[in-house]
Every structure is written in structure tokens, then in C-alpha cells.
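Quick one: the structure is below, and I'll ask about it shortly.
A protein chain is absent from this complex, but the other protein chains hold their places.
Showing chain A:
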Amino acid sequence: MDEIKDRLLKPSKATHEDQRGKFISYLSIGLIAVLVISILVFITIHGLAMFTQNGMKISDFLFKTDWNPGKKLIGALPMIVTSFGVTLLSALIATPFAIAVALFMTEFAPKRGAKFLQVIIELLVGIPSVIYGLIGLAIVVPAVRTIYGGTGFGILAGAIVLFVMVLPTITSLTVDSLKAVPRHYRQASLALGATRWQTIYKVILRAATPGILTAVVFGMARAFGEALAVQMVIGNAAMLPQNLTSPSATLTSQLTMGIGNTIMGTLPNNALWSLALLLLIMSLVFNLVVKLIARKGRIK
């Protein structure tokens, strides 16, 4: 009798397992939280050092166009403009293609065709960015050079390379959002006598709009943060782009070019950290935009 009472009153083996599981999960979450917070704090401290220690002005950093930290010129506007230029341009080219491919995969293609495309898209995601950069350097840059003149380096070459890189991201997320449109929407539309085309662009695309916009923003975030491939084709001249084929530099390309040539704790190094902070803030903004779209865009 006592034995049974004992067993019932004490936590069972399963309870112990439960607690242990909880402990491990919390530990992992805690570790990741500490990691993320320390990265944020670290970049923020270093990124602000230029303004606190070296006495530079934030307004100079954001709005001036002369970048030469070695000589105390810290205008980052050329990089900001170029980063947004390549990002917007590549997303602009990639989105129609991505929507077309996604529509084909979800609405038209036979199962095998859709699967085949899926494999190709996954393959495109998996290709390392240095390879995109090499192809850009070997094919895109000379092509731009022969067609438009100049050196071939610039926003146009960068946007073309990024177009290929963000296409799979936008496509696969768009596919997900198209698949998430409830089946009865399609059925109801067809039952009302709408053609397939009318169903697609009046019902399916409308219902999937928040998802597609999210896909585009994710693609833009990837384009904005891409460093290596862009650095190889952008030309890396820290000046305001005069046109799409004049050499310029993005935030990321300036970082990868400069970091090996600067000394920790000096102004040129701190200036690079400020660029990194700017990148971090921008990616947070992209995330916020995604959240906003998800909340506001839903069909009611």
C-alpha cells in the first residue's frame, strides 16, 4: 500500500523527462537570446564609436557624399543610395518573373513539372554567392561594357546578378503564399462563371498579396545584405552613381573591401562599423515591414 502511495506522490519518470526537456529548451533559447543580444550590443557600440569617440556628426555620415575615413571624410550617402538602387532594381526585375513562375507551378503545371521547377529553384538557392559573382564578372560585366560602354561595372551589373540571386527566394515564398489560398476561393470563383485568368488575377493574386509582398521584401533583404557577389561587379568607387553603368559602391562592398586594410580602433575601422550598424538597422526595418504587411494586408 505504502509503496503505491509513494509512487503516486513522487514525480514519475515521465515528469522528470518533461522537466529535463523543458530545461534544455530554455537553455537553448537563453543561449540564442544572449548571442543575438550581444551581437546587437557589440555592433551598436562599435558603430556609434565614430560619433562618440571620434566626434563625427551623424548628419555628415548620412547626407554627405565624400567617403575617405582616412582623411576624416565620412559621407556614406553614395553607399546608401547605391545599396538601395541595386536592391530596388533587382526586386523590380525579379518580381514579375517570380510571380509568373510561381503561378505556373501552382496553377498550371502538372505535378511532375512543378516538382522539377522546385528542384531547380532549390538548386539556385544553394549556389554560393561567390559563384554568382564570378559569373557576373566573366559574363555580365563584359556584356554591359560592350552594350553601354564604360567599364561595365555599376548598379546595372549588380542588379542583374542580384536578380538571379533573389529570384528563387521570391519565387519559393510566392509559391507558399499561392498554395495557402483556400481551395474554396477558387471553386467559388469558377462557380460564378469566372474564367481561369479572371480567377487568378481577381481572386488568387488578391488573396495572396500580403504573402507576395512579404516574399518581395525578403528578396530585398537578401539583395541588400549580399556582399561578395555585388562587390565583384559593382566597381567599388565610393561616389554617387551618375548613371546605372558608372562604378559605385554598396554598404556591404565597402565593408568587405575595407575591413582587411584598417586597424581596430582607428577612425577608418570605426567608420566601417558604422556602415555595419546601418546595415543592421536596415535589416530590422525590412523585418518590421514584413510584420506590418502580414498584419494589415489580410483579406477580411
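The working rule: contacts are C-beta pairs under 8 Å (C-beta built on N, C-alpha and C of every residue); 3 or more make two chains touch, one makes a residue touch a chain; residues count from 1.
By definition in this document, contacts and distances are computed from a predicted model.
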Record-based protein name (UniProt) of the chain missing from this complex, from "N-methylglutamate dehydrogenase subunit C", "PqqA peptide cyclase", "Fis family transcriptional regulator" or "Phosphate-binding protein": "Phosphate-binding protein"
Full-complex contact with the absent chain, from A:20, A:57, A:179 or A:196: A:20
Selected from A:68, A:187 or A:243 as touching the chain missing from the view: A:68
Selected residue (touches chain absent from view) among A:44, A:118 or A:151: A:151
Hidden-chain contact residue, picked from the options A:12, A:53, A:243 or A:266: A:266
Residues of chain A (touch criterion as defined above) contacting the omitted chain: 17, 20-21, 24, 68-71, 142, 145, 150-153, 231, 235-239, 247, 249, 256-266, 268-269
